[in-house]
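Comments concern the structure below.
One protein chain is absent from this view; the other protein chains keep their places.
Labels run A, B and C following the written order; every chain starts at residue 1.
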Amino acid sequence: MQFVSYSFLLFLAVVFIIYYLVPGRFQWMVLLVASYVFYLFSGPKYLIYIMVTTFTTWLAARQIDKLKKQQADYLEENKKTLSREDKKSYKSAIKKKQRFMMLAALLFNLGILAVVKYTNFAISNINAVINLAGGQPIEFVSLILPLGISFYTFRALSYLIDVYRNTISAEKNVFKFALFVSFFPQLIQGPISRYSQLESGLFTSHHLNLKRVSFGLQRILWGYMKKMVIADRIVVGLTTMTADTAAYRGAYVLVEVFFYAIQLYADFSGGLDMAIGAGQIFGVTLPENFERPFFSKSIKEYWNRWHMTMGSWFTDYIFYPISVCKPMLNLSKWSRTHLGPVLGRRLTVYLSSFAVWLATGIWHGASWNFVFWGLSNYVVIMISQELEPLYRRFHQKFNVDGSLLYKVFQIVRTFLLMGFLRIYDCFDGVITTWRMVGSLLTTGNWNILWDGSLMQIGLSMTDYIILAAGILLMFIVSMSQRSGSVREKIHAKPYTVRFVIWTALFLAVLLTGAYGIGYDASNFIYNQF
Amino acid sequence: MDELMEFLEDLHPDIDYETCDTLIDDGILDSFDIISIISEVADMFDVTISAEYIVPENFNSAQALYDLITYLEDEG
Amino acid sequence: MKKKLMSLMLVVMVCIVSLAACGGGDDKGNGGNDSQGGGSAANNSSDNASASGYSFEYKGTSISVNTDIDPIVEKIGEPSSKFEAPSCAGQGTDFIYTYSGFEIDTSPFENITNAIAAIIIVSDEVETPEGITIGSTKEDVEAAYGTDYTESNGMMTYQKGDMKLNILIKNNAVDSIQYVSNTLS
Partner (left out) sequence: MKHIRILRRRILRFTVSAIVICLLLFLLQRLLMPKYSVGTQDGAMIAEYYNDAPKHNLVIIGDSEMYENISPLVLWENYGINCYIRGSAQQLIWQSYYLLEDTLRYETPEAVIINITSMQYGEPQRESYNRMTLEGMRWSTSKVKAIFASMTEEESFWDYVFPLLRYHSRWNDLTEDDFRLMFSEEKVSLNGYMMQVGVKPAENVPEGRPLADYTFSDVSYQYLDKITKLCKEHDVELILMKSPSLYPYWYEEWDAQLKTYAAEHEIRYLNCVNNDEIGLNFQTDTFDGGLHLNVAGAEIYSNFLGRWLQNEIEISDLRDDGELVQAWNSKAADYEEKKSEKYRELSEQ
């Protein structure tokens, strides 16, 4: 079930009514049933996957928790008799068992993810090698990719690792845990929430709070506006251009960079607005995933503000563990003594970051495009990290720090850099992408920007006007957001003003949204992750 | 403690570590800094701060960090 | 204990994966190399061009269904007659171009005003590039196009790309040859 569909609105309404009719202690069950119904609509075949992931992680976490308790009991019982050494060895034995449980569940679920998502990628690479050797290529296998598998797997694994790390205790009720994994607003495209963030929201009872519900609806409406008015409209032009790499080169690539940046943000953050808004309706606060990323002044900052729940997942569960594991610390020690303090201090960070960006790339899709895209980000971040002292000196010398103009320069620079990196998504291969970006310099068809050629890519003047208005609105809202919630600000206004604002937005989405026959009801970009 | 302070001052000379208790919340220390700290601590105190202890509460102030180190020394 | 658990997990995983394998097929675009997952709705153009169907040839010009007829008319000349069949209620106009030995039906399709919907061979004045014409035997057809066809009421149908080649057999002789678009008819 797509968020942008009549059936979703109807579904939401029905769940809403039931949710607030049943007694508080049953509310979470309503959400669980609703979530499974929601997933069922997306394809009955998928259900088994999410159920297996849910059950295995729950079971492993339960075992880890039991071991924890066993250890506590044992230490308590034998408090007097045990020496420090005894305690230590007992603890490490328990830890070993816990680690085994954790790793087994982790590898099992990552294994499923890897197989369904990356088998054919692997086969195509093997075939490339076979081809060179002149052998018989392997046939691709036809696997189903369960909707949102990356998202729910990551969610389940964060829970597992958190239990292992003892930052949360395990959930006893498998059904409650199932709700955390499958909660429908975040099921297909995130956010990748943590158990500790959702626990209280999901499992406590909620009274109907009109303000909260209307705030939730407003957030959903805002998401629809981003998705339907902006993203689904601009994608028409983008598709026309990227589908024909022979005709649309040179300056068109620059247009594509802008279009894709806007489309990706409007589509993805719009979808997240809908998810968070839907959560809010049920009294569940989902973590934010974006914080005005296009206002970032550096790539590193951008990645702290874009797809934040994914970023923090990679930091917590890949970057830190790799950085602080024994071999890494040893390496760091060795390198500092042998390679000098400058390189020594950096080596481990560089290695762990490499792992993170490789993973980020692969996570985004099973193709070399994404691997290269992830690593390009890595390279850019590392270079800017190295240039940091240089910048600082430059700033001090010319005293530009804090000047508005310089900030704008930084923001534009970051936007363009990110845009060009992202363009990997749009083309059929790494080489094609490089060729297209290269054509920007060699083609010299800059006149297409103003000679009306941009009216020939499936977007009319009206479309451009609507896009401009929509983007401007998005910009104004972002600016206003810096000083606090926009919805709160509107809420403080008199009723008539509020009414006019929200009705106008509703009608704008209704009339200028790109939906229905004639528009391809396009999928959210992040669905298949 | 003094050794630790010295290292921290080195990392961000402009921060007053005596008073600041929002090193993480205000984004003063980023993930790279944290890794530097951890590897430094590993050398200085022979204490491994594993990933589970990398939470904002433990890194928000120099004192919190020092407390963590003492705790780990005891435990480990 | 550990080994057992591990192997149990492996077994379960294999089961799930094989389940996935059976389930595939009818899930459009979900299988396999979904670089589209990445992203872009912008990235769906590549697989259309895969298999093209059979083409007819006349005066050295290749004629395929689903393409614009105008450039073809420029090469092979005006038809001996042209019949106009407006769809009801102004929903575009179909045309039938008659040449000696064959005719071409067109319909509006996306941004092409006259896209070829079908090519029908009606007499033995012309033959297909594979050498089949009206009056050829069924064996000739099988020799030329292979045996991978479906048959119903004497109509042999070869599916290829976004078209089908229909060959009607009457009294063991080819009675009609039709190149028909799947999307346009």
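Following the convention adopted for this analysis, contacts are C-beta pairs under 8 Å (C-beta built on N, C-alpha and C of every residue); 3 or more make two chains touch, one makes a residue touch a chain.
This structure is a prediction, so every number in the text was calculated from the model and none was measured.
The absent chain, not drawn in this view, touches the displayed chains A, C throughout the complex.
Checked against the full complex, the one of C:61, C:113 or C:157 touching the unshown chain is C:157. In the full complex, chain A touches the omitted chain through residues 6, 462, 495, 499, 503, 506-507, 510-518.
In the full complex, chain C makes contact with the omitted chain through residues 81-91, 96, 98, 103, 118, 120, 152-155, 157, 166, 168, 175-176, 178.
Quick note on the criterion: only the chains that are shown with their structure count from here on.
Centroid to centroid, with C-alpha atoms defining each point, chain A and chain C lie 40 Å apart. Distance between chain A and chain B, defined via averaged C-alpha coordinates, is recorded as 29 Å.
Of all residues in chain C, none touches two or more other chains. By the touch criterion given at the top, residues 30-32, 34-36, 38-39, 42-43, 48-52, 54-55 of chain B touch chain A in their complex. Every residue of chain A that touches chain B in the complex is listed here, in rising order: 164-167, 300, 315-317, 319-321, 323-324, 326, 328-329, 332-333, 345, 348-349, 352, 385.
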